[in-house]
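Every protein chain but one is kept in place in this view of the complex.
Then we have subunit A:
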Amino acid sequence: MAALDALWEDRDVRFDVPPVQMRMRPGEILIDRLDSIEDTKGNNGDRGRLMVTNLRMIWHSQSLLRVNLSVGYNTIITISTRTANSKLRGQTEALYILTKCNNTRFEFIFTNLVPGSPRLFTSVIAVHRAYETSKMYRDLKLRGALIQNKQLRLLPQEQVFNKVNGVWNLSSDQGNLGTFYITNIRLVWHANMNDSFNVSVPYLQMRSVKVRDSKFGLALVLETSQQSGGYVLGFRIDPTEKLQEVVKEIQSIHKVFSENPIFGVEFELEEKPQPLEEVTQVVQFDDVEIENEGQTDAFAAYFADGDKQKDREPVYSEELGLAIEKLKDGFTLSGLWEVM
């Protein structure tokens, strides 16, 4: 159960990961593989392979497998194409990716070494877009526009398994009467009186589903993952048998989902997919895992703003009338501006 909480692939930027982390997790699908890609920012002049999955992009050097990057789509702020200077290609069009992870901005530049091939740009941008537009599959949502005309707005791959009326949300003192929708992707509750009071919890973000005793009596207690906010939601269903039944159903669907999660990133390959054997041969991982956690400083090359890891906290500036990043000691705003 707790394994799902460790879904980091799409929410993290990692450098020089051990081979085990480069493997596809369940539900993760390799969408495109480009063999001649240069990581122009950190490994200029080095030929590498870029793998585009439905959750992240993995780049690794062709010569040294342990020189690699894993960039989750959720960290991406912007993707653009710009001109970059590559050691292998000279001035060329490159893919610029700005990401933010744990308050640190990283910038990545990838260059396709095959001249004239737009595949790098099209694949990454299209998959990222598909990821962005399918957030409902993966993110917990409160107070969303889930209900239209008293019906749940279904996602493309979604099926409703069960609809349970008479579910009390115990988030307020008096409780709110509402309805459960149990689907293959998520659990949705909405208040009968107010459509915009609702919650949508994908199984992906469920930490546990239990029956617990509360001040309202026996209740379904749903804990969500830390990354989705770590909420504890309580629901009461009468009678108790029905409650047990619903909990059991949710638990079993959750279990099935954990084995084979649906991330919702849909794609269609325009070109013929590569033959299966080629794909399976791709990475020859070493069995030996070298433990060198904490030693790598590879990330330094990818800082978007020089050597700055974190922004200083914002403060209100009387001079401009706007919020600014707190100045370093000894600096004034006008002094900083007039130096320019």
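Quick note on the criterion: a residue touches a chain if its C-beta (ideal position, glycine included) is under 8 Å from a C-beta of that chain, and two chains touch if they have at least 3 such contacts; residues count from 1.
Going forward, contacts and distances are computed from a predicted model.
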Complex member absent from the view - protein name from UniProt, among "Protein PTHB1-like", "Glycine cleavage system H protein", "Exosome complex exonuclease RRP46 homolog" or "dolichyl-diphosphooligosaccharide--protein glycotransferase": "Protein PTHB1-like"
Candidates A:A6, A:I77 or A:L269 - the one touching the absent chain: A:I77
Candidates A:I37, A:V199, A:V247 or A:V265 - the one touching the absent chain: A:V199
Identified contact with the non-displayed chain, of A:S36, A:T92 or A:S171: A:S171
Contact footprint on subunit A, counting only the chain that is left out: 42, 44, 64, 67, 77-78, 98, 100, 102-103, 129, 132-133, 135, 139-145, 148, 169, 171-173, 191, 194, 196-197, 199, 228-229, 231, 233, 297-298, 300-303, 305-308, 311-312, 314-328, 331, 333, 336-337, 340
